[in-house]
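In this view, the complex is presented without one of its protein chains, the others remaining in place.
Going by the order they are written in, the chains are A and B; count residues from 1 in each one.
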Amino acid sequence: MTRLLETTGLVAFYGDAQALFGIDFELSAGEIVAVIGANGAGKSTFMKSLTGLVKSEREQIHFGGAAIGGLPPAEIVRRGIALVPEGRRLFASLSVEENLKMGATAKRRGPWHLERIYRLFPILADKRAEPATALSGGQQQMVAIGRALMSNPSLLLCDELSLGLAPIVIKEIYDALPAICAEGMSIAVVEQDVSMARQVSHRVYCFQEGRVSLHGQSAELTREQISLAYFGI
Amino acid sequence: MNASAAHASSRERDGSDLARVERSTRTSHAALVTGLVLVALAATLPAWAPAEVASSWMRELVEIACYFIFAMMWNLLAGYGGMVSIGQQAFFGIGGYVMLALGNFAGVNAFVAVPLGALAAAAVAVPVSFIAFRLAGGYFAIGTWVIADVFRLSVANFSAVGGGSGTSLTALRGIEKATRETATFWMALACVIASIAFVYLFLRSKNGLALLAIRDNEVAAESQGIDVRGMKLAVYVVAAFGCGLAGALYFVGNLRISPDAAFSVNWTAFAIFMVVIGGIGRIEGPIVGVLIFWALNKLFSDYGTWYLLGLGGLAIVVTIFFKQGLWGWAQQRFGWSVFSTQRRLRL
Partner (left out) sequence: MSLLEILLQGLLLGGLYALFALGQSLLFGVMRLTNTAQGDFIVLAAFAAIAGLAALGPLLPAGRAAPFVVGALLLPISFGFGYALQRWVLNGTLGRDPLPSLVVTFGLSIVIQNLLLEVFSADPRSIETEGLNTASVALPGGLAAGVLPVGIFAVAVAATAVLQWLFARTAVGRSFRAVSDDKEIAELMGLDARKVYALATAIAFVPIAVAGVLQAMRTTVSPADGPVLLLFAFEAVIMGGMGSFWGTLAGALLLGVTQQIGFRLDPGWGIWFGHIVFLALLVVRPQGLFPKTRS
């Protein structure tokens, strides 16, 4: 399998405070990789580094063969990485459809377009003209995913999809992931729910205080291994 | 800032030092001594200055004092209170006109009327805040300007104080010129020392810490039990008092008042200039700013419009390229601190 994304010794800072201490991470085309860890472990910081919201050294992140660390977010989305941000962060002044259209700003070619998003999440078609923030949490999450898909990324990053959602809604959303992956899109999910993370992914990375404490095949890792790595005992 | 350097150097020392809070630096001690010397010099000026220049020097120093106090108050309000106002001239004018009214119509000694004018300005600030605090940020700034304009227009239509063309301060007629000028000068000096002392002590106190907390994060400050609204009102009223004091003092020196002079936005414009050049949020900022402003004034004010144009341009350049002002830049570069209101944790 071709290696799509690779980070080597990735570090990240918020001002003087260091959040990541050298992350080695890799992801191949068509894979779903889960990132788990306690709050403050650095998972979101990792996502932000990949998308350029947090600065890093150029050579620390390689995507599609090119070094992309520290490039502006607009450039990174043009190269094919899209983020479904933590907390959705939809545009409050825009309708559902306008939010989706914003995702296509980068004008990348690919299979995803408005009608296909509506086929994936039919409820959004009914509510397309409504202000995006008037929808329920689960529906907003669908809009956020759809918005990211509209840029036709080769790598989709999902930061805490299940945050604040009811279990049945979480399941509905995760059930949609295989359809997204079908054409070869790769996905990295940050997920609090460890069992959901293992179910949905091929491989798992566990973060602990800014470092990778464990990684391996989702099916092979044991519960004890994960607990140890999660809590750093 | 210098936290990592301090941290690193303290690691090298042996661990027997207890953690302590440093409140002053060597520079600040040196400055205190210099300041006292300057004050002594200034207070005795009528004695040692040559007769020909004593009068004009004193008048100039009174003017500088007024600009300085106004700038200090604007600095307190914006830099520490987080409220940027383009309307402080309202209180400057109120201070001036109330002083004049008390002097001309109520027979109050003009020098006594100065602090009374300031008190009036402070009193007016309370209902004004009720309106002004409806706005925030940039719109608060322009809103205060509207309010100042209301005062200007109201007074301009008030014939008892000369309407639009203004009137003279008659209360000091009959006092000999030299005496009047010396008394005004000493009063100005007293006001300057009082303002510096007051602001300095205030900012070193618990209230000062609370103010900094509010400036950094209002919501967090509120959750710590700080009465945000109360503190903001207090700062606004204090700043109004100070501006009123400057105004009353100015017109005691000037003897003639008019709405356009008293309520002119130029007062705030110059204060902004002085504070921005000197560095906002630092006590030394207005001092540095007023000195630079005065120097520029002396050298270039003959060029009229070009001088003002230059001031405006300088303010723009400093804001964009020296975000901390010139004093702030020096402070970071060289670690100077004259009026230390900071607290350094030495481990």
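Following the convention adopted for this analysis, a contact is a pair of C-beta atoms (placed from the backbone, for glycine too) under 8 Å apart; a residue touches a chain by one contact, two chains touch by 3 or more.
Given the structure is predicted, the values throughout are model-derived calculations rather than measurements.
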item	value
Sole residue of A:G9, A:G22, A:P72 or A:P111 that reaches the chain not shown, by the stated touch rule	A:P72
Residue among B:A183, B:V265 or B:L296 touching the omitted chain	B:V265
Per the touch definition above, residue among B:R134, B:R229 or B:K298 touching the missing chain	B:R134
Interface with the unshown chain - residue positions in chain B	78, 84, 86, 130-131, 134-135, 137-139, 141-143, 145-147, 149-150, 153-154, 156-157, 265, 269, 272, 276, 280, 305-306, 308-309, 311-313, 315-316, 319-320, 323
For chain A, residues in touch with the removed chain	51, 53, 72-74, 77-78, 83, 85, 89, 91-94, 98, 101-103, 105-107, 133, 147, 151
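Assume only the chains that are shown with their structure count from here on.
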item	value
Whole-Å separation of chain centres (CA-atom averages), chain A against chain B	52
